[in-house]
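Missing here: one protein chain of the complex. Every other protein chain is in place.
Naming follows writing order (A and B), and every chain is counted from residue 1.
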Amino acid sequence: MHCNRRGFMKLSGAALTCLSLGQLGNALTPVKAYAAGLKIDGAKEVLTVCPFCSVSCHIVAYVKNGKLVSSEGDPDYPINQGALCAKGAAMLTMTTNEHRLHKPLYRAPYSEQWEEKSWDWVIERIARRVKETRDKDFLETNAKGHRVNRLDSMFLLGTSHADNEECALFHQAMKGLGVVHMDHQARI
Amino acid sequence: MTNHWIDIKNADAILIMGSNAAEHHPISFKWVLDAKDKGAVVMHVDPKFSRTSARSDFHVPLRSGTDIAFLGGMINHIVQNKLYFREYVAKYTNAAFILGKDYSFKNGLFSGYDPATRSYDRSKWAFEKDANGVPKRDESLTDPRCVFQQLAKHYSRYTLDKVSATTGVPEDQLLRVYKAFGATGRPDKAGTVMYALGWTQHTVGVQNIRSAGIIQLLLGNIGIAGGGINALRGEPNVQGSTDHTLLYHIVPGYMAQPHDGWQTLAEYNKANTPVSKDPESANWWQNKPKYFVSLLKAWYGDNGTPENGFGYDYLPKIEKGGDYSYLFLFDRMYRGAVRGGFIMGLNPMQSVPNSNKVRKALDNLEWLVTSELHNSETTDNWRRPGHDPKKVKTEVFLLPSAHRLEKEGSVTNSGRWHLWHYAAVKPGGEAQPFGWMIVKILNRVRELYAKEGGVYPDPVTKLDWPDHYDAEEVAKKVNGYFTKDTTVGKKLYKAGQQVPSFTALKDDGSTVSLNWLYAGGFTEEDGNKSKRRDASQTPLQAAIGLYPNWSWCWPVNRRILYNRASVDVNGKPWNPAKTVIAWDGAKWIGDVPDGGWPPLATGKGRHPFIMSKDGFGQLFGPGRLDGPFSEHYEPVETPVAKNLFSRQLNSPCYKFVASDMDLLSKPATPKFPIVLTTYCVTEHWCGGGETRNVPNLLEAEPQLYVEMSHELAEEKGIKNGDGVIVSSIRGEVQAIAMVTVRMRPLKVHGRIIHEIGMPFCFGWTTPGCGDSTNRLTPSVGDPNTTIPEFKACLVNIRKAEKLTELSM
Partner (left out) sequence: MPKSFLIDTSRCTACRGCQIACKEWHGLPANKTKQYGWGSHQNPQDLNPNNYKLVRFTERLDENGVVRWNFFPDQCRHCVEPPCKDMADTVVEGAILHDKETGAVLYTDKTRLLSEDDFASVRDACPYNIPRRDPETGLVSKCTMCNDRVHAGMLPACVKSCPTGAMNFGERDEMLTLANRRLAKVRKTFPEAMLVDPADVNVIYLIADKPEFFGEYVVAENAPSMGRRQLLAKAGRPFQGLFDHLT
């Protein structure tokens, strides 16, 4: 069975036409929905990669009016050939999930709650804390008198969720700041 | 992976050990079953009968932490029964090398051990060299001091009875695996090893893998189609994040992190650039200074000059021998020595051992920046159950991160394929990519330093750093470009143009590359090759499922590493039906060969293992910190009081941290007689912080369970579905009993030992599902990697009167 991107298959005869309401009697939904077409009709197809294990299955995201409406395995990627496991198959609700964080949050010392903040506010505040820490604790030479340019009191953990380009920048940023406590999922 | 996912289909024998591939890399089973359809034998060796076992030809349960005993027995079987691929072993591995006089092995210890520092002087494991400084070799493999004879002697101690008594595997089951896998020592047969965290998460993790490496070299299974040592890498982009290195001990491209003993670039290069006197050794790492300087130039741009070592002088240097990994970071945090930091897309309050300690340690921070898709046990640690937020001083930031579908960039799969993904939709709410965040934050820090000054601002202010995050621009820089007009071959490249390959990189500052391994992936000629979607193949490539034009893979689009070992010295494939490369008299065809030199027999060739200094596969591996051969040691927490192979009970070099919360159970303690192993589940990802918040996935795996045998359940009066409490010396965890025939009591040292298994994906921020399993596990790690021993510790189990962490 040949599949193209959307996983079309050969249908015999003129089967590609949708069922008409006549064929299906006077039924309402879900039959009506078939006549109205697929939820992905007219959707833009965008290629992405599953964010879980390193098989890196390819996924086709179906986008309508800027909204994700469906996602399926990419049949052309020679490794997964359209298939997905439970996690990969859940990409639609994983992305559109209302439980997700939508705004930068801040928890003040000793506070019992999160408060919403603007990006400008949190970036300013974080930059300030980074600089304060670096200025306080930067170690130029160690006990042996060796030049070490190090900031032992600060760290970066994560993340393999990041893209290659993001990892490269994180590493560079930490080198610049003198951070050597750097670790992530690769050591778990 | 030395090979790649599709290549699994070329195997005649598949040993899945230290991995539960069907559950954790489900799509891999497309290729495992493809091999099985063609007659391959699929074996699963694992404490638990899992979905992988269900689709394998057979399953062999073994006790957690005894893989080296199991594999040592296989090495012995292969040697004793002469199943090894003699020509391959003699010519391509260091079997023929002669060991120096200082090498010895006694009472479970190799020569050079210093108990005070718990470390080895590895100079005692050197090879004998001839007058030219080239290692002496005896291709007859008969010299009693040759590696092969020493290997035979070392593993002759791994007799079936001792292996069986240690692992809990009956002798006939051992032989079943040994014979099936040993049969791939023929030139026309291939065996592959699929492993994952089941091997790495031990205090002997690296040596588990070394054991498999030895087996694969003995059988001639490295470099060939359907062979290899295949680490099934885990997290979303853990191959890429390792290559681009969010780790303390290396810099991008697998080069050492500078330490205080290497004060200058010259000192670094001298210490890190291997020298071989053998003209037939490619000794690829002799090029390291070119890659390292190109990296420094990428970091510091025009500010990296010969005078400051191209920016080397700015870099932080760790203490020589210092460990800055999780275990030690959290220990320092626990002691109050850490002020603040970033935890991005990671949930260590779930996924680092001894959660009770690390959760407490996090309270000691003054500030913490987190970034996630959802609130997690880490972001919200300050309000964890039973803890008063009003006592936590930490200022916490929680930055909403974009999902994979909401940003573009590249990831690298386990087969080293470099894969571009596109942004399908805009990030939800105000979420942003991690790259956007770090660029913004660092730019603000740089502005503050520029405006206000501060302590030694140069390392920060002189970085070559982008104004805004653009994945494609970074990808170009990862490949690298020329900083001045340069001719490569007959072609002139202008300053600013992309380098065509890492062979064009220089150590004089005239090239820039954020990662030499990726050089060649984004070129002037072909653009961003991670976007390629061309499935075309030659018939030779099609025969083994090689897709050279689909995306691109590092290094230099070589799909199977060490592929020069797949041919004889004349360049003829050992198995022409599954040709990886072949010499057609003038050039190599098939895959991209490991270096373009002609075959060895021409006299102009190179030994096939080009990344090792001498060019040979390392049966004897003097580079590892804990021994040149693997040796069975019990897990740090072990249910037995002695090691049947030596007087050395545990690894003599394993890493640990010591605090009032880092308690360890004594060997064979009756208080905690049961072995616990921990794992992931198909439906959740690692600590579960993302997937628990996807209702469809939580529906499929809703609550923390403990898989246990019917025999143990009966002994403890526990029924399937009961609430139970699992305890170790470090903590207690509530779970639901899953009583199953899939866990079996094991006969070890003549008595029954029970093992139980638990996932670690459930946490308190998802109500009623349970909380961190890692409250049970110890902070001990492998000497080479400091990967913690999640896979074996001691616990006990009892029926719970009532449950507070799980809804009933």
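What we mean here is this: a contact is a pair of C-beta atoms (placed from the backbone, for glycine too) under 8 Å apart; a residue touches a chain by one contact, two chains touch by 3 or more.
Keep in mind it's a predicted model, so treat the numbers as computed, not measured.
K.L.:
Just name the one of B:739, B:776 or B:794 that touches the chain not displayed here.
P.N.:
In the full complex, the listed residue that touches the missing chain is B:739.
K.L.:
Can you work out which residue in A:73, A:104, A:158 or A:176 touches the chain that's missing from view?
P.N.:
For the chain that is not drawn, the touching residue is A:73.
K.L.:
Across the whole complex, list the residues on chain A that are touched by the chain not included here.
P.N.:
1, 3, 6-12, 15-19, 23-31, 33-34, 37-38, 41, 70-73, 80, 82-93
K.L.:
Considering the entire assembly, which residues of chain B contact the chain that has been omitted?
P.N.:
Listed in rising order, the touching residues are 22-23, 26-27, 29-30, 33, 49, 51-55, 58-59, 682-683, 695-705, 720-723, 736-742, 803, 806-808.
One rule holds for everything that comes next: only the chains that are shown with their structure count from here on.
K.L.:
Quick check: how many Å separate the C-alpha centres of chain A and chain B?
P.N.:
Chain centres of chain A and chain B, defined by C-alpha means, are spaced 23 Å apart.
K.L.:
What does chain A use to touch chain B in their complex?
P.N.:
Answer in residue numbers: 46-59, 61, 63, 66-68, 71, 76-81, 83-87, 90-91, 93-97, 99-112, 114, 119, 122-131, 133-138, 140, 142, 144, 146-173, 175-188.
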